[in-house]
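A single protein chain has been omitted; all remaining protein chains appear in their positions.
As written, the chains take the letters A and B, and residue 1 is the first residue of each chain.
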Amino acid sequence: MKILNDLLALTGVSGDEANTAKFINDYVEKRKNSWKVLPKIYSGEKFHDCILLKFGNPDIAVFAHIDTIGFMSRYYNQLIPVGGPEVIPGTKIIGEDSLGEIRCQVQGDEEGIYHDFPRGVDTGTYFSFEQNVRIDEDFIQAAYLDNRIGVYNALKQCETIENGWIVFSTYEEHGGGSMPFLLRFIQETAPITKALVSDITWITDGVKHHEGVVISIRDRLIPRRSFLNRVLDLAKESEIPFQLEVEESGGSDGREIQFSPYAIDWCFIGAAEGNVHSPDEKVSLSDIDSMISLYNYLLANL
Amino acid sequence: MKILNDLLALTGVSGDEANTAKFINDYVEKRKNSWKVLPKIYSGEKFHDCILLKFGNPDIAVFAHIDTIGFMSRYYNQLIPVGGPEVIPGTKIIGEDSLGEIRCQVQGDEEGIYHDFPRGVDTGTYFSFEQNVRIDEDFIQAAYLDNRIGVYNALKQCETIENGWIVFSTYEEHGGGSMPFLLRFIQETAPITKALVSDITWITDGVKHHEGVVISIRDRLIPRRSFLNRVLDLAKESEIPFQLEVEESGGSDGREIQFSPYAIDWCFIGAAEGNVHSPDEKVSLSDIDSMISLYNYLLANL
Partner (left out) sequence: MKILNDLLALTGVSGDEANTAKFINDYVEKRKNSWKVLPKIYSGEKFHDCILLKFGNPDIAVFAHIDTIGFMSRYYNQLIPVGGPEVIPGTKIIGEDSLGEIRCQVQGDEEGIYHDFPRGVDTGTYFSFEQNVRIDEDFIQAAYLDNRIGVYNALKQCETIENGWIVFSTYEEHGGGSMPFLLRFIQETAPITKALVSDITWITDGVKHHEGVVISIRDRLIPRRSFLNRVLDLAKESEIPFQLEVEESGGSDGREIQFSPYAIDWCFIGAAEGNVHSPDEKVSLSDIDSMISLYNYLLANL
């Protein structure tokens, strides 16, 4: 899990993913020759801060978003959210502006958020939760497990995938915006009919730690049932632990697949976390294992 | 109206339209040789559960969504809505899970919806209103007139249309998602500049039963006025009864035409119903006649 630790050390709030993209690009370059299939890599300015890896002859893609939630400084000492961060007074946040590095605390509540840095901060400065990774026998706890674990899973799949796209998207936490051009590029390059969204979901009254990776029957949107049934049949066949989710709200990169001008089936599959969008996101290690195993099985068999 | 009765007997909540699609496909196969023009049929896995019929050389399309509202089981005995069903305690609903058929009642309110089936129900099971079709001299009353009547109208137009697409879409009740790929397919196959949305609207303080099919000047979205004026001129010329609608909210497949990457004019034209999204939807028979007649006139003259 060294790579997961490295990913957790990066900041990269929605709109500012360049450094995270560079890290993933470097990692891919270093590792790609050890993978079962050598991918064709699409990245760079033409793809903004996204990265696409094409393995073999794809009919499926895995999407993992590389951005995180955070804050942005407004005027005076005001902050406004990027994505939907939990606003917990006293939370330590970090940023950098023209005068140097910044470490301070969040104050206020969702009606009005402030930072307590003693000097003025440049308007438009991004802030991230200060990272604090804690691992014990059962759990990993840190900021930004959503979606560093989804990215970690996607990178693990690179080792064994034979046919498929592994795609790193941006902006997911703040309404999206990269998926439409990624999907167009995919459909014009090596089209797919199926997609899996490698992302993190929520512990709820029906989804619990240690009970396996979550296959989402729906969040705010509803994947096509006939596709979902095929996923569920394979999941049962695999004997990998999994649990089902049915939620009324929430969304993912699946949203932009649903509304894309292509008939692509999609399904959200990912481990569940507690303390969502806080610096203390918490995920079961065995659920991460199930996630990686199930993607492995589905990419070979779906 | 046998075909309308058959359509009303089907269940097919958004995301689970496979059976309804199969029924329409079978109907088209059986009837197509009796139609004025033999259509080219596009359906099957590549089109998910949508069906496109191309007649002659189209410049116009009619869209009718085949999905319905309903409920889905969450955890324990919880239900969550699919689309926006009325939640009326005691309403009879039907579904089917791995243990067999289910018939029970809706309980609770929009803050928390439950079913009262005595055993546990599989997570993610779809529920529909139990059907009860009532026809008298003036009205039809049933669940799912929205949009079985729109589908019925579309199938009636198949009998006489010479040039145009007749298209059966999915997911309309739950935010959409099939229109973008249908529109792309149409524009790449035999492009259109005009579209009519064959769907059901609402009785309001300005829209009344028996006063004719409704031409919608706007709902949440606003069609282009210069196109609307052409539709209204033809409607007047036709001498078919129609009434005008101006609403601030509500939407249809027109939404995804408006936001599509093609310059396609659109207009919503359909009969109005009372008791919207309940098991007791009620539509005037003469308004259905006006709807069919006006589509007939517009498809020949617009």
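The criterion applied here is as follows: a contact is a pair of C-beta atoms (placed from the backbone, for glycine too) under 8 Å apart; a residue touches a chain by one contact, two chains touch by 3 or more.
Because the structure is predicted, anything quoted here is derived from the model rather than measured.
Trainee: Kindly state which of the options A:Met72, A:Ile102 or A:Leu196 is in contact with the chain not pictured.
Mentor: That would be A:Met72, which touches the missing chain.
Trainee: From the listed residues A:Gly177, A:Pro191 or A:Gly250, report the one that touches the chain absent from this view.
Mentor: A:Gly177
Trainee: Touching the absent chain: which residues on chain A qualify?
Mentor: Chain A touches the missing chain through residues 14-16, 18, 46-49, 72-76, 80-82, 123-124, 126, 171, 174-178, 180-181, 183-184, 256, 260-261.
Trainee: In the full complex, which bits of chain B touch the chain not displayed? Write them out.
Mentor: Within chain B, the residues touching the omitted chain are 204-206, 217-218, 220-226, 244, 246-248, 258-263, 265.
Quick note on the criterion: only the chains that are shown with their structure count from here on.
Trainee: In angstrom, rounded to a whole number, how far apart do the mean CA points of chain A and chain B lie?
Mentor: The mean C-alpha positions of chain A and chain B differ by 36 Å.
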